[in-house]
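Only a single protein chain was left out; the remaining protein chains are all shown in position.
In order of appearance the chains are A, B and C, and numbering begins at 1 in each one.
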């Protein structure tokens, strides 16, 4: 087994190219801010950024100048308000960021079609709405059983998908618990996959609980070990969402100058996640730990010899 | 929370009706022979039996006279040979059992369409084969993106789906590990669901590991506690497949008289699973236990208060 | 129990309490972030203890130990009945018809309960870019009933919405019922709108009808905050005050910082 363990710098340098469609997925949980920041730091350009909920990570990437286009289903700072850097380039006559817009299920269905090598995926959304007019890629399709029509969305096949996970082995066999979002589908749909983990584990840990595996190493190109790499989002069992960060981003992102200064300080001004975390402080990190453990318990697969 | 715990006799009496489409699902793993035998014992008639791999359980049910029709994708006694009771009513000019035939992925896709309330499910199978001619419900469908066609299969919506699982709570919240087959899809697709379990557990066991849940109680109508209820198939971690039984069935099922005698003795001649097991003998059951435990290990969900 | 008198409550508190009470007898509820979240968690502690909370992030049967701050808060996962992929949550639960009540908010709503959460102004060059559908479009189509909870204002209760993100009763009840039937939608559309001023249900024609005014709210206020002449029930009721228990739960457990209720 060849190890795919790489630094974030090398993984992004090798696997993310100008003009790529990049999906950093994770629905509120396990968002790889570490990868987003490295892409900004390496000054990638003309990316199409796909994500159900662009969240702060894409607001920062758009502010960092890496994006040409956004493919999404919900645009906001959850629980706080709007994404101000993105609003600046999407409102009014000078809007410069291209948008391609779906609903949540539409985005999930697009990744699923990509993961399954299907030319489309059917769903019951979009009827009697303005979404198919806003996005002509949402198209009606007749049931071949004469019982009416549904809508179809096209496959989404990112050049690169980045996911964050609790653990993987060196071959990229990856396990996640808690919210699963659409990471599995986004990874299988992609041409290249970067997995960022809290913890690198021995293959035996993975093999002890194969039902927990969401992505096999066979589709993974790089494994990056980056504890706290999902901050300010969270990792089930490891740390909580840093709500203060989400609130603080609102006034920063409202002001273009403050935004640039923030990126200079927290992204360009650090060499990587380790320095970012040192800057954030051990106390802040510690304050995000869960109040107590909540163990799943163990099940028995049985040895059959 | 209302308890849905019922005896197999009551569950089948209440929930399985003459003429129903019944799916006892479980791919080689977790096949509810206990439910199959109870349906024979209660002399249900005119059932449409759906199952990817009819296996011995449907061979016995067909022999027991409950079936009018079979919906399936692979017809055999895995590792042994054919299903002789079924062959007797499907070969030659007097074939009396109606067949509706798909491929494995086609059956999975049918359950998935049922589970998702979709009018069809698209897949890349069937091109340039005789299957769409043999089964006109397999139909071509054009991609709305001008990139060719795929095939569609219609939703499968069983009146009753029966699944066997390692554990559930009294509300029917059900957890499985090892092979998952298409049980989740078959259950969500169904109008009524019977869950048969090795072990009834406290709700707290389920809630300790929510990622392990495959079926929520909200779609479950009855929970039947029937340890060894999947024999001669197996339950991961609990017991192995009884290969001797699979081999023994071949000569029995080749002879209509022996088959009837077997049903009289092992199905009609016992009041239920407990008596069947007593007849089978503790030694036989013990011989099927795994050689040693193989624990999954525990993961931490974290308490967030 | 709180020592403040029951009568001293904010309009937001009244709105949340009214929405929670509407959930009596419901079984499975798709929870949104913000106001719906508080209303649903209040209902589970009062009128609907058996309510199963479903979060679009992939959680069924959540028992949050604290008020979740987002729909993906880790507290909704720990101790839940089931956690699934979003493919399964939207496909096997929502589109399958297992959700009794879905909650929606709106930037704009019209008399038929059609909702806009996408843009104010032109789609391509909008005046305000809103969040978009998220799961709203599919909730509106697939949930058995849709509850709307939002503050009332002339900007949001409009004659014509700028973009239809989520279908309500379309151009009227008859048309909506026909389309829902023909297309095989499992949902029956919007059934209640709860605002800071009152409670609306939908009449035979599919239009919003004011059935209850909150204490202290007036018909004039209602008219001043709507872009159309509202239909009013023949026997207009007054929403009963929040009880001491309801207020206590909101203030001590569900929103102690008053983020949503002040």
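One rule holds for everything that comes next: a contact is a pair of C-beta atoms (placed from the backbone, for glycine too) under 8 Å apart; a residue touches a chain by one contact, two chains touch by 3 or more.
Since we're looking at a predicted model, the values are computed, not measured.
Displayed chains that the missing chain touches over the full complex: A, B (touch as defined at the top). Of the options B:33, B:58 or B:126, the residue whose C-beta touches the omitted chain is B:126. In the complete complex, the hidden chain is touched by one of A:117, A:271 or A:287, namely A:117. Checked against the hidden chain, the listed residues B:32, B:112, B:161 or B:213 yield one contact partner: B:112. Listed residues A:26, A:54, A:217 or A:290: the one in touch with the omitted chain is A:217. For chain B, the residues in touch with the chain missing from this view are 27-29, 52-53, 72-76, 78-79, 82, 86-87, 90-93, 95, 101-106, 108-109, 112, 123-131, 133-134, 147-149, 177-182, 184-185, 234, 236, 240-241, 243, 290, 294. By the touch rule set out above, chain A reaches the unshown chain at residues 1, 112, 115-119, 173, 184-185, 188, 206-208, 210-211, 213, 216-219, 301-305.
The working rule: only the chains that are shown with their structure count from here on.
Relative to chain B, the chain whose mean Cα position lies farthest away is C. Of all the chains shown, the one with its CA centroid nearest the global CA centroid is A. Inter-chain centre distance (chain B to chain C, centres taken as mean C-alpha positions): 40 Å. Centre-to-centre separation between chain A and chain C, using Cα means, comes to 28 Å. Each chain gets a centre from the mean of its Cα atoms; for chain A and chain B, those two points are 37 Å apart. Among the residues of chain C, those in touch with two or more other chains are 59, 73-74, 77-79, 83, 91, 95, 142, 184.
Shared interface positions of chain B, defined as residues touching 2 or more other chains, are 117-119, 208, 211, 301-305.
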